[in-house]
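All protein chains of the complex are present and in place, except for one that has been dropped.
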Amino acid sequence: MNILDDLFITIGQWWTALLSNTLGLPDGIVLVINGLIGGLIFALLGVVMVLVLTYMERKVFSRLQDRIGPNRWGPFGVLQAVTDAIKMLIKEDIVPDEADRLLFNLAPVLMVIPAVMLYTVLPFGRGMQGSDLGVGALYVVAIGSLTSIAVMTAGWSSNNKYGLLGAFRVIAQLVSYEIPMVLAVASVVLVTGSMSLVDIVESQPIPNAILMPVAFLVYMAAGMAELGRSPFDLLEADSEIVAGYFIEYSGMKFALFFLAEYINMFAVAGLVTTLFLSGWKGPVLPTWLWFFIKTFAVVFVFIWARGSWPRFRIDHMLNFAWKFLVPLALVNLMVVGLVDKLLTDAEMWVRAVALLGSNLVLVVVTLIVVAWAGRRSRSAALRTIAGAR
Amino acid sequence: MTGVEMREFFFNLTWLIPLFPLLAFALIVLWANPNRKLSTWLAWIGIGLSWLLGWTILFLSWGDIHHLTPPEGNHPVPLWTLPTGSSALKIGFQVDTLTALMLFMVPFVCLMIFIYSKGYMGYGTAQVDSRYSRFFAYISLFACGMLGLVVSDNLLTLFIFWEIMGLCSYLLIGFWYEKSYPDPKRITPKEAGLKAFLTTRVGDVIMLLGLLLIYSQVGSLSFMDVFSHETLDMLAHKTVMLPIFGSVPVATLAALLLFGGAMGKSAQFPLHVWLPDAMEGPTPVSALIHAATMVSAGVYLVARSFPLFAAVPLVHGGTQLAVVAFIGAFTALFASTIALAQNDIKRVLAFSTISQLGYMIAALGIGAYIAAVFHLITHAFFKALLFLGSGSVIHGVEHGHHEVAHGHHGHEEEAFDANDMMNMGGLLSKMPRTAWTFIIGGGALAGIVPLAGFWSKDEILAHAWHEFQHGHDFGTFWPLFVWLLLTIAAALTAFYTSRQICLTFLGRPRTEAAKHAHESPPSMTWPLMLLAFFALILGLFGTPWANQYHHLIGEAFEATPFDPFVAGLSTALAVGGMFLGWLVYGRQPLAAGEVDPLKRWLGPVHKVLENKYYVDELYQLIIIRPIIWLTQIFAKFDYDWVINRIVNFAGEATVFVSERWGEFDLVIVDGLVNLVGRAGAAIATGLDVFDLGIVDGIVNRVGDGIKAGGRFLRPLQTGRVQNYLIVAVTTLIVILGLYLVLPIT
Amino acid sequence: MSIEQFVFIALSAITLLGGWIVITNRNLYRAALGLVLSFFGVAGLYALLDAGFLAVVQVLIYVGAISILIIFAIMLTRRVMDRTAVQHNAQWGISALVALALFGVIGYTLLFRAADQWAVSSTGLPEKPIEMLGEALVTTYALPFEVASVLLLVALVGAIVIAREK
Partner (left out) sequence: MDVSLTWYLLVAAALFCMGLYGVLARRNAVAILMGVELMLNAVNINLVAFWRYVRPDAMAGQVFAIIVYTVAAAEAAVGLALFIAIYRSRDTVVVEDIDLMKG
């Protein structure tokens, strides 16, 4: 059991020992080499995850639509994703005239880098993380905000109206949904008392999702929006702005955007797991296995949502962020902070119950308020109609 | 509960006093303003509560003074401390005897004026002011400022409330900002407000410098720390080097800087120009701000920081006291002479206010602490009375004018000045209550026995005389100087007071409006009577034989003995002055259109007085004209040169100057230059204003100088921020380079 | 040369390169990207100075927010700033001289006058710097903190009011 559990750690130690003792390299060099290897591992992990996720998505999605989905290549069409990749690679690479070539080529890269950078702080298992930053949670948010630059660059450099409009939409979306995201993370950090993701996992005998369902839901919604996945996929709302900011891209570069989207998806799911589902904790199975199980569960929820919900209208989406999520997250933050402060030195379970209770109360109140507001607006609309008559 | 407990209880409530009016202000502004009645009541309740609390505290502290007088000391109650990194600012309030005394005066006068305002702003009549509620909001905020200033226990909060009052005075002077007059020379409320704001701002900046100096030296701004003996010793013996004056004790410098603020607020000589124009505001405002409370804040500041002023005695080269004494005495005489020749009823009172404030300042300058505070209190009452009375008169005359206008049309258009005393006369029968209360107030101002003014004024004079005879640490010269000027001023005061009374109330009406004037509503006359009552009796608490004020605030200082010579002289002068005034104006009253006899006799001098010694014109000539002219040149010139590259490579120092002119341009664009000019010049000028010849000479010379400078600076002012910035940076580099080159000391 | 020195040189190079792009590039969008680059370099310098929190905040605020704002402004005012428009005003030469002179003065001061003027403390890092920072913000420096928050609020309102379509 233990061997299985610490499998990767053991390998890592063995490798380091090999370098420094057997080959007798100075520590600095070892550091650099290990860093490079780690980066490589994360990048590869990203790519592999993309293959897995695309396959999973198509399968699940088609199941939701009562189809079978890919089933030609390989058993159950497992190789479908590979063939897609090959198709992408052999496509022609087009650069529009009047495009800012440098930036046009730079944008996809800028898109992928932050996605991969997210992996460096994810604790994949006990003691299995790229680096345990003291400010991990904040780091995640900060890196997440880099995407917008890449998007803007892509939209602008391709010198295309639709591209620019799509880019504007994405920026609006990302910037708006960053705020509830940060607030949700803040409530977790508040309870944990540390921003290091490892500490956050360690301090979750009970998953935060149970302690703070509100924060959990807010984070899920904001996460989907950050990913730009349906129902928030206005950035590539093909019916409105042809394909969004990467309209002009094709072949490999398009593949990079594609890649980035799925790498991000896995990263966000992993973050949800880490922040709210007590990360790699779990009985019997090795910790890293637990991490992947939970993460895929979250991914499944994402796909599920995509399969079941229609697309928002852009103003609805922004209103949802600013008029619903942000206030809710703020109130939630206040409530959590208050409870946490009041019960600093109470037993674990007391705090848990108090947090859960307060959250439930918050949910109820929110529903009441929303219902009231909805009734009010509906009646106003009716009145205007009556007035028009 | 026992007396002590009760006292503690109420003292700890002191911070509520400024809070009530603030609350009223907030409520009116945010919520109640559509409803006039509600707004009125809110304002009244706010100030009323403050009044009750204030008087409770006064009488409690009157109960046992010794608890309040050092060493047990004034009761500082810290409210909160602001951490500012290395040090912390302690904010709080305190109750000491001076505070208690101010709490006797301020809330009551405010209350009276609030009540009066209801009638004056025409509540329930056809001419009700369109911004009625806003007016009450403003005066409530003002009351908050004044009360907060009185109860605050440190210079910082004092300064903050000081500025709040400045803001309110600006808002209230310009309350009728849409008003404009047919003749362009007459100043409009808007301009007057700006003038007041900017002029006092000059003083406030100086005062702020004083605060900074004190904070840098003491590391605290609370009175307890700053005015403690050891601190004062330290400040008195530590010296700073000044460019021209050489080494000066810190105490002197700090005191002088603080006094700058006081000069601005209390309209002392160079900075007095704003007060007369402040009369453009509604009369209750003139009474509240520019007679009773705000202008006395300057005196209060000097009194409050009197230990600092007295830290370096006059005989040991304590320049600050000499300056204070000189400014005060000079202002007293100066303003009272001007008041002789004014025809606007409110301007006469304005100048008399300036001169009375001069009395207090001068008194403080020669160490007559008790007398100054005593006069501050009495003056607040009778001057508020006078202003409200004049307001009532104006109100009556205006209504009369309205009636006439309604009687036969066509009169509406003709400009009619309800403030001009030449348009009045014979109102004694028309509005008796106003008239009699006004006469009582006038008597108090002139110093007729046994009205309030007499005792306080006499105490000042007596103290001066006393100091002159056996002065120890104030020398003999300044007391004599002060005594002389103030005595002359007293005579003049009596004269112009009786002139005012005669012109307004005696004789026959000189206009239709005055004929149809009639008594104001009770909400206006009742405050007058109450104030008149205090103007009658208030002095009796301060008689040299049983001086309650001395008992209350002045145990530290020795009482001023009664001096029959001074008392007799000032009484004689007062009565004589009033009689003379009656002889001139009362015996055979002026007919309509008849010129002021004083004008006939004094001739050109009268003209000088009437034009307030041309101080405003002087500022106009010295500062404003040249600037306008210069900027026109600039404008013309830039128009040709803007495109030219040269502008970028011009010499740095000159461009640096040109930035300053650029700022002036902006000001001119806004049309503010008059006010800025006057305010700015107010610092610069210390000239002998009596000699117009010299004035002309100066104007020419300044003009030439600026013309030369202008020729030099022409190409440099491009209006492009980057040009300016580059020069600023270059200068910075030069300075840094100098630091590197020169040996670092 | 130790790794730290190497990293420092690399980061400074990135920072200054970004700055160079910002001030020289004719294409405003590229200038903005240069700004982002420079911000990253600065963030790296913070990390090198053991101020991890500030490094992350730098990325979050500058890269995530301010540069986005700037890019938006570039987009919204794009019409007048076509890529061929001359980007330097008439006084660029003298400006360059001034900037160089300033750098010379500061550099001279640093290298020859103020060198080792500051008592470099040997005390290591506090064990919980972020906690300390938070505590300092709400105790010792509460006033600046509050003032800054008020400033932010005012700026928010002001920006909205100014930029709103009349």
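Labels A, B and C are assigned to the chains in the order they are written; within every chain, residues are numbered from 1.
The criterion applied here is as follows: contacts are C-beta pairs under 8 Å (C-beta built on N, C-alpha and C of every residue); 3 or more make two chains touch, one makes a residue touch a chain.
Predicted, not measured: the structure shown is a model, and the values here were computed from it.
Colleague: Omitted chain: which shown chains does it touch?
Modeller: B, C
Colleague: Contacts of chain C with the missing chain: which residues?
Modeller: Against the missing chain, chain C presents residues 2, 4-5, 8, 12, 15-16, 19-20, 22-23, 28, 31-32, 35, 38-39, 42, 45-46, 48-51, 53-54, 57-58, 61-62, 65-66, 69-70, 72-74, 76-77, 80-81, 85-89, 91-92, 95-96, 98-100, 102-103, 106-107, 110-111, 115-116, 118-121, 123-126, 129, 132-133, 135-137, 140-141, 144-145, 148-149, 151-152, 154-156, 158-160, 162-163, 165.
Colleague: At which residues does chain B meet the chain that is not included here?
Modeller: Missing-chain contacts on chain B: residues 85, 631, 634-635, 638, 642, 661-662, 665-666, 717-722, 725-726, 729.
As a convention for this text, only the chains that are shown with their structure count from here on.
Colleague: At what distance in angstrom does the C-alpha mean of chain C lie from that of chain B?
Modeller: 49
Colleague: I'd like to verify one number: the distance from the centre of chain A to the centre of chain B, where each centre is the average of its C-alpha atoms, in whole angstrom.
Modeller: It comes to 67 Å between the two C-alpha centres.
Colleague: Report the inter-chain centroid distance for chain A and chain C in whole angstrom, where each centroid is the mean of the CA atoms.
Modeller: Centre-to-centre distance between chain A and chain C: 29 Å.
Colleague: Can you list the residues on chain C that touch chain B in the complex?
Modeller: Contact set of chain C toward chain B: 89-91, 94-95, 98, 101-102, 105-106, 108-109, 113, 139-144.
Colleague: Quick one: in the complex, what on chain B touches chain C?
Modeller: 82-85, 645, 648-649, 722-723, 726, 729-730, 732-733, 736-737, 740, 744
Colleague: Could you please specify the touching residues of chain A with respect to chain C in the complex?
Modeller: Those residues of chain A that touch chain C are 28, 31-32, 100, 102-103, 133-135, 138-139, 141-143, 145-146, 148-149, 152-153, 156-157, 164, 168, 171, 175, 178, 195.
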